[in-house]
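One chain of protein is taken out of this complex; the other chains stay put.
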Amino acid sequence: MVQALTRDQMCWRVAHDFDEGTYVNLGVGLPLGVLAHSPADREIIYHSENGILGMEPLEESDEPDANLINAGKRPVKLMKGGSYFHHADSFLMIRGGHIDVCVLGAYEISEKGDLANWRLPKSKGAPAVGGAMDLAYGAKKLYVLTDHNAKDGSPKIVKECTLPLTGVTCVDRIFTDLAVIDVTDEGLLVREMIDGLEFDELQNRTGAPLRLANDWQSLSVPQLAEA
Amino acid sequence: MVQALTRDQMCWRVAHDFDEGTYVNLGVGLPLGVLAHSPADREIIYHSENGILGMEPLEESDEPDANLINAGKRPVKLMKGGSYFHHADSFLMIRGGHIDVCVLGAYEISEKGDLANWRLPKSKGAPAVGGAMDLAYGAKKLYVLTDHNAKDGSPKIVKECTLPLTGVTCVDRIFTDLAVIDVTDEGLLVREMIDGLEFDELQNRTGAPLRLANDWQSLSVPQLAEA
Amino acid sequence: MDKIQANIEMALEGIADGSVILIGGFGNAGEPIALLNALADKKPKDLTVVTNNAGSGEEGIGRLLSEGCVRKAVCSFPRVEGSVAFEKLYEAGKLELELVPQGTIAERVRSAGAGIPGFYTRTSFGTELGEGKEVREFDGVPYVFEEAIYGDVALVKAHRGDRWGNLTYLKSARNFNPVMAMGATVTVAQVSEVAELGDIDPEHVITPSIFVDRVVKVEE
Partner (left out) sequence: MDKIQANIEMALEGIADGSVILIGGFGNAGEPIALLNALADKKPKDLTVVTNNAGSGEEGIGRLLSEGCVRKAVCSFPRVEGSVAFEKLYEAGKLELELVPQGTIAERVRSAGAGIPGFYTRTSFGTELGEGKEVREFDGVPYVFEEAIYGDVALVKAHRGDRWGNLTYLKSARNFNPVMAMGATVTVAQVSEVAELGDIDPEHVITPSIFVDRVVKVEE
């Protein structure tokens, strides 16, 4: 039985995908967990849509400040070199292509890179979109971070999305608990798989055709204490 | 022989048209002279298109600062309560209708309030427009400050402008060395005339029909030492 | 020139039924709660509120909603923890919701402030929220047309304000506040501190005085 990545491990893997000096926006939900796993050996600048560049996680010893919160409305800290700005400037950064990478969660991703992540039509109550649609098109690269399969086992990566879209042909790379997959002009290309997982099994758990990269690697993440 | 207003007197008259708390932009050329005549008994906030609110004239004893200049590139000072901002915000103030009054110079003004003030087609060299077209439409009220007649005696206030326009139906009030004239839906309405000037003489020196307001007043300005 | 108001009632004078109210804040950070509470007490009718979130708890936007003052909400993320007033009205069909992407709200309001009646953006193309909107291609890429959102009144929260109306904010509580201040005919700011004129460094003013009409100090 192969061991899928934990949520912390998934976040760890994404956090280690960024080079020194990358400007990154993290969507609410699972992607915000990436912040806690940012590697200490490089400076990555996290943007928060509510007007922050250079946010970092609060430590145990820090007093939370109601005026310093992330996009999920939870308290954060500011790195040296960080800055504050208003919402029009913040979304200028997003929509104008200044953010290098945005990481969003997903309900569905199509093989062409369409993303559905904001609305489940069956859910009760009012819809909410936040900055997801701005981020989907605005960032230079759009990463998706999601479980490979929904709770009922159905694939999240599909030929065509059935749920309301957040953006069309916008996803560049998908990080799941099983694999790292690029959306390419020739379809979905598996870059990394967890150890012990057969490609056929990964394909079975995916709703669209996959190809395995010639230089595919092991998706290997250290054991982590829960953050 | 009636005594037309001097340029300082013209500027004085405009400066005294503003109530306490008015936000005013002064065009380059003659309008910038209004600043030196701003009355001491009220706070008027002068905007400069290059990113200043609250500019005031440099005094003899002040050291000019190359980083603190007006739209005409001459050194100015900042009042307490003033602020600096970038060009997009500065023109947002202008174009978004936040400036109460803008004062521009003119080559021609039509009876409908069209303004021509940026280009003499016969002049040699490259054209230049600056912020004139932004200011013409953007300010809540557009005042024009100009000699009543050109140097050759021809009227600057005309039925139709013949020179390239800065904006159409944009002028609200005209201050000249002879009169203060409002552009109204019913045509040009004389609000003030200098002492000793007959209405017929003013009409003769004007290229479009004038009406005299019932409550017209003397355009009376104190003698001024040259500023 | 003195824009400092003696009390909140004066700061809110003249807000008409049916007004479009732009509200600063993101979650509770920067939400002008005192202004909103006082406005709710005046029980205006048929307001349209433009606000990223639809309030939480029984203060601020929540109170304005539960007092029945709001006909329509323009939001990107109305549902948050504790947005019970909003949810109740919405589910009862008593509140119209225009759901707008967060950056599109910010840009539409800024556009109103900038004299721009409309602009094109990638955001929402190919989605439900882009349906029915004009699409135009630039360099082969499709964009959606969005119109300005003009406010009658903006209610904002700032940290310091002076008698001219210059404002500064605290950290991420800045958020929508300077943008809303640009987009409305009348901007009312609640501030934690009144600064002497000149005490705010002209290089550090975030909202220049021209965008602000009334300032009122609120004890916290």
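Note that the chains are named A, B and C in the order they appear, and that numbering of residues resets to 1 at the start of each chain.
One rule holds for everything that comes next: a residue touches a chain if its C-beta (ideal position, glycine included) is under 8 Å from a C-beta of that chain, and two chains touch if they have at least 3 such contacts.
Predicted, not measured: the structure shown is a model, and the values here were computed from it.
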Next item on the list: Out of A:Met93, A:Ile109 or A:Ile194, point to the residue that touches the absent chain in the complete complex.
Entry: A:Met93
Item checked: Sole contact to the chain not displayed, among B:Tyr46, B:Phe85, B:Tyr143 or B:Phe175 -> B:Phe85
Item checked: Of B:Gln9, B:Thr22, B:Ser48 or B:Thr146, the one touching the omitted chain in the full complex -> B:Ser48
Checklist line | Where the unshown chain meets chain B, residue by residue | finding: 48-52, 65-69, 73, 78, 84-88, 90-91, 94-95, 114, 119, 124-134, 136-138, 164-168
Margin query: For chain C, which positions touch the chain that isn't shown here?
Written below: 107, 111, 114-122, 138-139, 141, 143, 147, 168-171, 201-204, 206
Margin query: Tell me which stretches of chain A touch the chain missing from the display.
Written below: 20-21, 23, 43, 45, 47, 53-54, 78, 80-85, 89, 91-93, 95-99, 137-138
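We adopt the following convention: only the chains that are shown with their structure count from here on.
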Next item on the list: Could you name all chains that are in contact with chain B and with chain C at the same time?
Entry: none
Notebook entry, point to check: Going by C-alpha centres, which chain is most central here?
Noted result: C
Note to self: Taking the mean of the C-alpha atoms as each chain's centre, how many Å separate chain A from chain C?
What the structure shows: 29
Next item on the list: Please list all residues of chain B that touch 2 or more other chains.
Entry: none
Check: What positions in chain C touch 2 or more of the other chains?
Finding: 110
